[in-house]
Structures are given as C-alpha cells and as structure tokens.
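Right after this comes subunit A.
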Amino acid sequence: MNWRSLLVAVLVCLLTACGQPPQTPRQTAISLLSLPAADGFARAERPREFSFPRDHGRHSGYRTEWWYITGNLQAQDRRLGYQVTFFRFLLDPAEDAQLPWESDAIWLAQAAVSDPRSGQFLTSERLSRELTGLTGSATESLDVYATGWRLWQPAAGEPYELRINAAQFELQLTLQSEKPVVLQGEQGLSRKSAADPLNASYYYSQTRLVTHGNVQLGDQSLAVQGASWFDREWSTSALHARQAGWDWFALQLDNGCELMFYQLRLQDGSADRASAGVWVGQQGEVKRLSSAQVGLTPIRFWTSPDTGKRYPVAWQMQIADLGLRLQVSAVMPDQEWQGRFIYWEGAVDVTATDPAGRSLGGHGYLELTGY
Partner candidate 1 sequence: MIKASPLSAWRLRWLSSWRYFRAHPLQLALGILGVTVGVAAVVAVAAARQAVSASFERNLQALEGTASHFIVAADGAIGLSDYADLRAQFPHIAMAPDIREQVRLSIPGQTEDAARRVTVLGLDLISEADFASQENPAAGLLPSDAEIDPADWFGGMPLALVSPELAQVMAGQPLPIRWQDNTYQIPIAGSLSVSVALNDDLVVMDISLASRLFERAGIDRLRLRLNAGQLEQLRQHLPSGLLLRGNNDQSGLGAAFNLNLMAMGLLALLMGVLMVFSTFRLLLLQREPITRLRHALGSSAAAQAGDALCEAILIGLLGTALGLLAGWGLAWWVIHWLQQTLSDLWVSGIQSGIRVSMEMLWLGLLAGLGGALLAVIPLLWRVLKTGYLNHPQAARQLRWALLTGALLLVLAAGLLWRSQSLLLALAALFAATMGYLLWSLPVLGRLAVWLRYGFGWRQWLGVVAARRLQNSLGHTGPALVALLLAVASMIGIGSMIDSFRTSVEDWMDTSLSAAAYVTNTGRALPADMPAEIRRWPEVEAVSWLHTTNIQLNSVSGSDSGAGSGSDYAAELSIVDLPVQGRDSYRMLAGESLWQAGDQALPAVIAGETLAARQDITIGQLLSFQIAGSAHSLSARVVGIFQDYRAGPGRLVILRDALSEPPPAPTAVGLYWSSEQSGDAVRQRFEARTEWPGSAELIDSAQVKAETLRIFDQTFLLTSSLRWIVALVALVGISGALLALQLERRPELQLLQSLGLSAAEQRRLMLYEAGLLGGLAVLLALPLGALLAWLLCEVINQRAFGWHVAVRLLPGHYLLAAAVGLSATLLASLLCLRNTPSAEQAFATPAAWGGRL
Partner candidate 2 sequence: MAPAAPLIDSYKLTLSYPGSGQEAEIIQACSFRLEAGQAMALLGRSGSGKTTLLHACAGLLPISTGKLVVCGQPLHRMGEAARTAFRRQHIGLIFQQFNLIPTLTVLENLQLVCAMNRRATAERELLNLLASLEMADKHSRFPAQLSGGEQQRVAVARALAHRPSLVLADEPSGNLDLETARLVLDLLVAACRTQRAGLVLVTHASELPAGLDSVARLDQGRLVFEPVRAG
C-alpha cells in the first residue's frame, strides 16, 4: 500500500515553479488524501465483491488509484532492487470525456532501480494526461501503460509482463504469481484512520510473484530472477489530517511466507491505531495483524545529504502472536526519491528468528513517507 499524494503536489508544481519539488510534500500528501468528500467521487465505504482479472483494471469514479510493483532480483553476481508505480489521479468523477484529448485523469509513472554494488539509486518518472494509446489503463484486465512503460497480462492466467525504458535503465520482466490474491483489511476494504471511518481504500496484493527477465543498466545487460510484490489500491480520501505519514513494509521470507505491515504515524510521532498489516502463510492463508500486535522500533537512521531528512533505514520488528522477531535493514541507505516529491523507498534485507529459534532470511521493500 502506498498513497501517492503526489499528484496534487505535482499539479501545484506544474503550475508554479515547474519541476521543483514542493517544500512540504507531507502537507500536500495529506491535503490530497484527506480532502473532504468531493462531490461525485466514489468512496471506499463498504466491502465489495472482487473478481479477477477484472479488478486488475482501473476503477471509475475513485480519485486515486495505483498499480505498484516492487521486487528484489539477482543477477549473476549482483543484487538489484526495483520499484515501478503507475498512479492515476482522476479529475472529473463523471468520466464522460468524449474527445481524445479530453482527459479526465492524469497519470504519474515512477520507476527506480537500486544497485547496492555501485551504490546507485536510479529513478525516472513520467507525467502524462490520460490519452488513448499513450497513457491509460484497461478496465477489464491488467493493462496499464504510460508513455511507453507498460504492465500487462497478455491473457487471463498468463504471467504479467513489465516493460520500462528509462533514460538510465530498462526493465523487461515477466512476473508469475505463486499465491492467490490477498484482500487487505476487511475483505479488501482497508480502513486508514481510526478517527474517521470514511477514510478507507480498496486494497489487494499479490504477495509473491516469481520474476525473471532482463535489466539493462547503462550499457550492461543483466539476466535477472527473483521475487516481486504487486500492490493495488484505489480510494477517494484515505488519510486523516492528523496523520503525518507512514512506514510500510512488504517482506518476503525465505520460508515462503510474506509479511505486509503499514504503520501510520500521527503528527505527534505516535502510531495510529489504524495501522495494520497481514501475514501470508506458505499456502496463501492470511492472518490479519493489528497495530497492537506488531512492535516496531527503528534502530538505524540515515540523513539525506541533499534534503536533510532523517530516515529510519533499519528496524526491529516484533510480532508476538507469530513469535517472530525480524530485523529489517536497507540494502543501501540512499534510496531516497528526489523527483517531483520526496520520500524513501528501497530494497531491504530481512533477518528473522522464528518461534523455533531458527533464523530466517528474506527480502522486501520499505517505504517511508512524511519525514
């Protein structure tokens, strides 16, 4: 789960000092996601029926929606992390555009590759209005594309294809989901604020996709394989004004289990009670986690030399009910996005101790916003 409050920030940028990140992304994030119910937009208010592949497509009427993929890949001697996000921001809930140029939505696509060996964090982003053939999404299947970047499922049941060509890198990956879709929250309705029940989104994940393909870094072409995570979420307003940001973990353990947890932080630094997560077992069985069940302690910080923000890049996590103690640490400290807005998103390594005391490894992705 990640909320991209970016677009308002982006649009504000667009119409002001173009290209420069706004001074307070946190504020713009909050202001978007905590906007009062805009007339006409659909809201995530009650649980719904999910059906796939239809729900992989876009959902009309919701103000924000995204397709989010992260993954850890192994080339011959190298370890890479990648993240791709397609974000749709709807302007007019009626969605009655007739002429091609009349777009009701604007898309932001982001892609990043982390290369710990060289210490490089390469990013690229595309902003585009929705235009048939150029940028948009299918409504009944997975096919989301933005100015040449594309994520699609050629036919039902087949693996997903991901094609990203950025200036500094290219991704050509095939992703095959190994587990059933996980509906987050209450059958897909994920409430984000204890204070306001109307702040919620529809949220599902595919927690483990076997990935193989090719990554082009500069002039190097690397054959890769690994595991990815696919998150999907759509909503109209999801954050409360008092929420400052969140820390989000998507971890894939070597024993075939996955853990997702997001900690919502309030302005005063404490964790919102609406923080939640999910544990997915080897067969895909789902156990919901609440904020009370997960203890999170940051253990190492990194200050960005460019923005001056101090991110907790290593954490200690305790889930008593599962008897798990995990240590999550970034594969490299500098995985800070400095594009149209600023946040930290990067590949992490996991070392865990299971109830039996055995140690366990794993990889994942960590997202830190609102710092």
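Picked so that all candidates are chains of the complex that A comes from, given by their letters.
Here, contacts are C-beta pairs under 8 Å (C-beta built on N, C-alpha and C of every residue); 3 or more make two chains touch, one makes a residue touch a chain; residues count from 1.
Keep in mind the model is a prediction, meaning the values are calculated, not measured.
By the touch rule above, subunit A in this complex touches candidate 1 out of 1 or 2.
Against candidate 1, the residues of subunit A that register as touching in their complex are 11, 13-20, 91-92, 97, 99-104, 106, 126-129, 131-134, 147-149, 165-167.
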